[in-house]
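Missing here is one protein chain; the remaining ones are kept as they sit in the complex.
This part shows chain A:
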């Protein structure tokens, strides 16, 4: 069975991933909506920038985070001076790294679901007296909800597996930033760590598979529900 240390690794991983997803959710939806529904100069550039963490080596993403959010960086220094908050070497830093890496996947899932909302329904809501804001909250948002949920599960699964950006930006500190992948990596470095590695690897597979299945189920359910519900 799992040792207390292994349980704390799992709980830390879940905490980091859940915070990362909750942190990213509103921003990801706002970006997805902008790209799906608005035409503005720089739209392609914004789209490319969002997708950058998907194609960059994660180590580079981690290094960029370090430059920006490290104690000497412009944002990190400000956070430190103003709030006394330090992200580096802290679990919140791991959450930020996971959030940045999860963002592109979440935006993609949400963008597809927003694009699938028939604009003519929004037009219909407007002719019935709804302001643009009300039409958004009563039509676009509920109809794209399955995409929000699917994007969140996908982002959660991605966050659970985050390694490169995390170890570069937040480092590998037991109890703070040593999430499942980092713990597995650390176990591999130690003689006699194979048992712990195997147990943690199985946990990783179960959690990731679970998140993917839930995400898939949400998408399927949303596609079929309206035809069957009565």
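What we mean here is this: contacts are C-beta pairs under 8 Å (C-beta built on N, C-alpha and C of every residue); 3 or more make two chains touch, one makes a residue touch a chain; residues count from 1.
Assume contacts and distances are computed from a predicted model.
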Of the candidate names "ABC transmembrane type-1 domain-containing protein", "Molybdenum ABC transporter ATP-binding protein", "Anti-ECFsigma factor, ChrR" or "Isoquinoline 1-oxidoreductase beta subunit", which one corresponds to the UniProt protein name of the undepicted chain?
"Molybdenum ABC transporter ATP-binding protein"
Please pick, from A:64, A:100 or A:139, the residue that touches the omitted chain in the full complex.
A:139
Out of A:14, A:130 or A:212, point to the residue that touches the absent chain in the complete complex.
A:130
In the whole complex, what residues of chain A lie against the chain that is missing from view?
118, 120-121, 123-132, 134, 138-139, 142-143, 226-227, 229-230
